[in-house]
Every structure is written in C-alpha cells, then in structure tokens.
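Here the complex is missing one protein chain, while the rest keep their positions.
Chain nomenclature is as follows: A, B and C, assigned in order of appearance, with residue numbering initiated at 1 for each chain independently.
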Amino acid sequence: MSDDAPRYAPDIQAAIDRTRADVARLHGELVRNGLVVWTGGNVSGRVPGADLFVIKPSGVSYDDLAPENMILCDLDGTAIPGAPGSERSPSSDTAAHAYVYRHMPEVGGVVHTHSTFAVAWAARGEEIPCVITAMADEFGGPIPIGPFAIIGDDSIGRGIVETLSGHRSRAVLMQNHGPFTIGVDAKDAVKAAVMVEDVARTVHYAREAGPVIPLPQEAIDRLFDRYQNVYGQSADARR
Amino acid sequence: MSDDAPRYAPDIQAAIDRTRADVARLHGELVRNGLVVWTGGNVSGRVPGADLFVIKPSGVSYDDLAPENMILCDLDGTAIPGAPGSERSPSSDTAAHAYVYRHMPEVGGVVHTHSTFAVAWAARGEEIPCVITAMADEFGGPIPIGPFAIIGDDSIGRGIVETLSGHRSRAVLMQNHGPFTIGVDAKDAVKAAVMVEDVARTVHYAREAGPVIPLPQEAIDRLFDRYQNVYGQSADARR
Amino acid sequence: MSDDAPRYAPDIQAAIDRTRADVARLHGELVRNGLVVWTGGNVSGRVPGADLFVIKPSGVSYDDLAPENMILCDLDGTAIPGAPGSERSPSSDTAAHAYVYRHMPEVGGVVHTHSTFAVAWAARGEEIPCVITAMADEFGGPIPIGPFAIIGDDSIGRGIVETLSGHRSRAVLMQNHGPFTIGVDAKDAVKAAVMVEDVARTVHYAREAGPVIPLPQEAIDRLFDRYQNVYGQSADARR
Partner (left out) sequence: MSDDAPRYAPDIQAAIDRTRADVARLHGELVRNGLVVWTGGNVSGRVPGADLFVIKPSGVSYDDLAPENMILCDLDGTAIPGAPGSERSPSSDTAAHAYVYRHMPEVGGVVHTHSTFAVAWAARGEEIPCVITAMADEFGGPIPIGPFAIIGDDSIGRGIVETLSGHRSRAVLMQNHGPFTIGVDAKDAVKAAVMVEDVARTVHYAREAGPVIPLPQEAIDRLFDRYQNVYGQSADARR
C-alpha cells in the first residue's frame, strides 16, 4: 500500500476488506454459471456504512481477480487514490454502477453481464414474460427492457434506475446491450444475474416450440410474496 | 447433536445415516448433469424400514451439502427436532415430497428440478411424445403433464400422485413449474431427472427441424418391458 | 482371476490388455465430449490378431470403468468365462457390436451413443447433408440413416452393416434410436462419434436460420481424399 493510502476507521476498513473478498469471489460465480467469456462482465458491492463501493478492474483476466486487485471507488465512480488496486482503471461500466448506488440507496450490489439469452431478448427489445413459477418467485413478473443507451455519460445508469425503481424485478435488459441486475448485496445481484439468464433461456426454448400458458396474476403475486418472506433460512436468505 | 436428539434402533440409525449420505451425494449429480442453478433443485430419499425421509435444507449452497446438513423428516414433512440439521428449514418443496411418500409406498426417492428443457415443455403444458427408443426404455411412453398448482398446500403433491399413479413414467412435468421424478430410491429418481431433461432436450431439437417419426406402440411396449427386466447387472439395476 | 481363466499366447494377452486399457479410457472421452448421460453409451475395440473384442459392462457408472472391469467377448458377443470382468453382463448393445465385427473385418472399433443432435436427426429419419468442409473431410458426404430396428435380435447389427458397407461415412443414425460409428480401432470410432455430434449440431443450427449453401460434389471428393491420405502425422493418423 502506498504512502498516500487512505486511512479508515477499523470497522469501515473491515467492511472494505469483506467487500473486496466478496466481489473478487463472486466474479468466479459468473464464470461457473457460464455468464461471461473472456474479461466480460462485472460485479460490484457497496461497502456497508460508507459512501464507497468495490468493483473489478477493466479488461483483466478472471484468473487475476484477487481481493487486492479489486478497485475501491467513491459514489461518483472515481477510484480512491492510493488504495490497493488503484493503479489500474476500474471497469468501463463503473459510471453505471456508481449512478445506481447514488440513486438507489437500498441497493448493495450491481452486476452486468452479456449472458447469451438475456442479450438475445435485449437485441429484440422484448421483455421476458412471466410464464414459469420460478420466475414469479424470483422476479415477481416480467423482466423489463431498459432504453438504448451507450457508454460515455450517465444514460446507462439513468436507464437502469428509471426502469427498476418501483419495479419488482431486480433485473433489466438494456436494449441491444444486455442485463444489469441489482440486489441487497453483491451476492444477491449475482443470484439475479444467474436467474435472469436461466429464465431467458428457458422461456426462449418454451416459446420456440409453441404458445406458452400465461401464469395468472394472482398466482404470480402469491408466489412472489411468499418467496420474499418465507424462502430460505431467514429473512435475509435471498442474499 | 443436541440433548433432545432422537434415539433410533441401530439398524434404523444406520439406514438414516446411509440415506443422509446418499441424498447429500446425489445433489452433486444434479449439478454435474447441469439440471440446477444456484440453490435450486432438491433430492429426497425415504429411510428404509421407517416412516422417515431425508431432504435438503432450503436455500443452501450446493457446496454446503454435507450429510449432517440434510434434514430428517417424518412423513408429514416435519423436521425431527434435535436431529442433525434440524436447526435449518427443510426445502420449500418438502410438503410435496412428503405427500408422495405418504401416498405412494413403493416410492423410495423424489427429485425436483427446474431443468431447462423440461420446464420449457411444462410452460406450454405439452407432454413429451415418445419418439426415441431411449425414452421407451426408460419411461415406457410419453412424459405426462401435471396440473397447475402452487406451493402452500397439498396441491403439488396431489398433482404428482394423481398423474403418476398407474402411469409407466417416473417423471411428471408440473404445468408452468417443472419436473418431479420418483424412483425406487433416491438414485433412481435422480436418474429419472437426468433422463427426463435429456429426452426433453432431444425431442425439442428433433421437432424443431421437422416432423418426427412416431414409435409403434408395440415397439415401445417391448422396449419398456425388456429394460425393466433385463437391463443392467441385476433385477434392481435401474437403481 | 479365477481358476478357469482362459490362457492366451503372450502376444495375444498383451493385445487384450492394451485393448482393455484403450476401451476403458475412451469411455472417458464420451463423457468429456458431452455425448452421454448416466450410464448410456458404449465403446468396444477388436483385439488385434484374435477373434475377440472388449466392451463395457451393462448399466455401470462411468466412474467404475477400470480396464479390469471391461468384458472380453468372442465374436458372437458371448463373454469369455473366467476372464476379468466376466462376472458382469456385457453392454446390452453387445450383439450389435459383435455383428459388426463378424461382418466387417476391416472394423477395429464400434461406438454407440445417444448424443443429443444426432438422435434428433435420427428421430426424424433424416440424413445430415454435407454442407461444411469439416464434414466432407471426416465423412466424405452425408451421414446416412439406418433402418428402424429394436434390440433383441440381429436387426440393429444388420442395419449398421447394410448401411455402412461401401459407404464413405463411418457413422450411421439408426432411425428413432441414435448414432453408431465404426473405425479402424476404438479411438477412430470414438473420434467419429465426437464428429458426428459436432456436425449434427452445427448443421441443425445452420438450417434453422435459413437455407444452407450446398457443397459441390467435386469439392467434397477432393477434401475427403486429401483427408484420408494426407492429414495428421502419418498414414494412420486418423486413429
């Protein structure tokens, strides 16, 4: 660590360290679940109790994703000078992650991938209809399409926030681009990224062979409500 | 093990221990065969000689599936207090498994997954026609569709039992939900889960490119009969 | 080895041992290339210099495929009593392998799988057209369909032999059943099984999105001729 490394209170430093470890490890889940190729895809996690988040460096191999290589950023998406990893550039999607953290205080994690079937729906600008119970559980309805926006300003972040604010879904398919997912923490956002590809693939194949049977709205509501409140080992099980 | 841990006769305890080990290990087969993502999917096994079965805890990672974390339940699906693993909640599908064990005494194992192609047929409510010899061997005819039913009461368990009772198939596709399979033991039910996804995928691709040739009923009958009686190393080889 | 174990001349015994090792190891290639699930699929190899071949036991897990578990058979498909592995039953497809060895003396290996895309073409009874150069290299033309035949007599073996005799292709898709491949040895037949699934999948996707461009017959002939004679490290490189 360089001489100008920032000093944080011990509890904040511990939270930073935990977030670095989580974010580094969770990139492995993107690979294990077949969501990314080469250096594509990125996971970030908000540091609990601080206006900071941790994200992957740009264009770096998945084999090099050690906790100390992750990049600590402020909520404007600027790398904190002197912190471990700061000699590298953060992911080129950092501005979009930062926008989400600034405008959605309840969000603790953000994930972006170019997973095959989610991108296929995005290329058509077509939302994924909610026709299987696992999708009702997890997303509470269709997966919405976000606006077409390209890198370089706030438009991707704004499109994510506008689409997901007040929506049950933790996933948005940005048109012609791909999925962004949010969660209570980085692990929850990774789970959403895994599940959105799973439902994108399943519903693709389902529709390809004939008409699908709609799920009644009342059933969707009951499934979503139950899953948010009951499933797993405790109230925070979705994480 | 806590003080209020139940005491069983040595042979029953040995059967419980073997079932815990089998059920824990067989979840690995779901992963290895690409049938599940994240914490989805569950395997259970009846304890031979007792009114008990063993099932996976709810919402727990596939890396944490040690035998001692499996949950021992009575045939109402209630975790046995004090038994190893009982500090966790059993799978949210436990009620459906329990219903099957109560109403189909010949069943020794139950599996549920959201495997891609099986769910795709389920989303259309369309049974899988028997057009390949491997499917005649294993299932003796088409894979049937079960009713639409959602979690919260006996309706899933009842739908499974009503569809599979007297049917050759060990697999049912619950409409808009996914496959449940049964077997003489947990391994046999896992094999059925692997094979139902395999035939769901193969027949999907077959039909996608043009009409398939039906199998004569007489050939289906001969193949099914032979496979149940001859195949493998002994009469119980299907396990 | 039991007391009634057969005695062979040392060179034959050495050839048996090598064939056992090859056949055991090559089953791993079926798994690695995604051609089989559960215990499906089988590889056999003729013992050079003897009227014998080695095949996998029936219904046995891919984790148990050690050389000493492989079964030594005569050309009628009967396990040699007392030889290692003979306490088990040979693969239920042994009669078909034996028929091929009896009627095609140039064949040194046979493979059968239920690989997804090859079975999909078989379920439609549709030969795979030769529209990619890799397929011209390897098979010299279309992959033919064999007759519908079910297990229990010589009809599968006869269908394979009648379809492949005098044909360039080392693979046949038995209608409603799946691919059988032959080769100069077991490895060559496994390569054909890998390649037939590869071309079945590629041509499936190619045609799904629009008309494919036919390959001129003259180009197919030149590619096949060159590949049989030049490719690889020596005249027997295809093995």
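One rule holds in what follows: a contact is a pair of C-beta atoms (placed from the backbone, for glycine too) under 8 Å apart; a residue touches a chain by one contact, two chains touch by 3 or more.
Computed from a prediction, not measured in an experiment: that's the story for all the values here.
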Visible contact partners (per top-of-document touch definition) of the missing chain
A, C
Missing-chain contact among A:46, A:97 or A:177 belongs to A:177
Per the touch definition above, residue among A:21, A:80 or A:120 touching the missing chain:
A:120
Quick one: say which of A:11, A:51, A:68 or A:208 touches the chain that got left out.
A:208
Those residues of chain C that touch the unshown chain are 33, 131-134, 191, 194-195, 198, 201-203, 205-206, 208-213, 215, 219, 222-223, 226, 230-233, 237-238
Please give every residue of chain A in contact with the chain that is not shown.
37-38, 40, 57-60, 88-89, 92, 114, 116-117, 119-126, 148, 150-152, 175-178, 204, 207-208
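Heads up, the rule we're going with is that only the chains that are shown with their structure count from here on.
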Category of the chain touch graph - line, ring, star, complete, other:
line
Quick check for you: after a Cα superposition of chain B on chain C, what is the rotation angle, between 0 and 180°, in steps of 5?
90
Find the geometric centre of each of chain B and chain C from their Cα atoms only, then give the gap between the two centres in Å, rounded to an integer.
32
With centres defined as the mean C-alpha position, give me the chain A-chain C separation in Å.
46
If I count partner chains per residue in chain B, which residues reach a count of at least 2?
208
